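What you see is the complex with one protein chain gone and the rest in place.
Moving on, here comes subunit A:
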Amino acid sequence: MSVVTTTARQDTGGTNTKTLNRIVIYGLLALFALFYLMPLFVMLVTSFKTMDEIQNGNMLSLPRAPTFEPWLKAWGETCVGLTCAGIKGYFWNSIKMVVPAVLISTLLGALNGYVLTKWRFRGHTLVFGLMLFACFIPFQSVLLPMATILGSLGRFGVTLQNATGLTFGLGNPTVNLVFVHVVYGLGFTTLFFRNYYEAFPTELIKAAQVDGASFFQIFRRIMLPNSMPIFVVTVIYQFTNIWNDFLFASAYAGTGDSMPMTVALNNVVNTSTGVVEYNVNMAAAMIAALPTLLVYVLAGRYFVRGLMAGAVKG
């Protein structure tokens, strides 16, 4: 936009130059958009083609006889490693991991933000600064320590099972992943909520205190109902990150029945028996990408609004 206004100001004479500028700008934007959308387009068309058409046709051409067969195969039949039951099981694995991880990390982030802005204690800036480390720390550097911790938790689970008959989920790979994602998501969720609550009127908390509301009653009745925009931002951010995570997923749940979608997708593509079924691979990749797309479509409106609220007021 700034390019448009400056050139318009320099050139006082011609509407022609102005139109030309417009054409150049929109042309460039369209080009970049096209470039950006190209892989998605190829994936989408390939996933509706038959193998025959892929091998003999043009990559960019539209499918001559669109078929859902690759999608159905990817969902229910394709081989992931040695088991050939499609990716549906792994899709649910991801859902089972992502929903609790997102909800827990978001709620804890909200609670942290609430404490760090409205119940300040000595050294609150230091605590917040330390939490921000979680945002910047390279995840590779924590792989091994985290593996050790998860190992101890697993052993503790076995002890618990011997004593009570229940592991309480300790040692379960999905539970492990939820734990890891909650821990590493906390830095971001805390940052989001702290900045949002920084601008939240403190008089409301004082009024609620005079009204006799407790710490958690204020949180539940006053803070949370008024945090919709930032709540949506955090959920989208966390959902996308956790759903797309490959590093932790492959490190802590890389084999067996509880592997998440991302790892399974990798295994589908790497399974080398006979021809490479590009259409099935593309369909599987599309299925893997759908939930994040869906979240953006449903809540994208709030996403921009929430980001603005945090940025402008905070």
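Assorted remarks:
FYI, a contact is a pair of C-beta atoms (placed from the backbone, for glycine too) under 8 Å apart; a residue touches a chain by one contact, two chains touch by 3 or more; residues count from 1.
Quick note on the criterion: contacts and distances are computed from a predicted model.
Per the UniProt record, the absent chain's protein name among "Sugar ABC transporter ATP-binding protein", "Cytochrome c-type biogenesis protein CcmF", "siroheme decarboxylase" or "dihydrouracil dehydrogenase (NAD(+))" is "Sugar ABC transporter ATP-binding protein". Contact with the undisplayed chain is limited, among A:R64, A:R155, A:K206 or A:R301, to A:K206.
Only one residue in the set A:S61, A:T159 or A:Q217 touches the chain that does not appear here, and it is A:Q217.
Here the missing chain is touched by one residue of A:P225, A:G256 or A:G274, and it is A:P225. Residue-level contact of subunit A with the missing chain is found at 201, 203-204, 206-213, 217, 221-222, 225-226.
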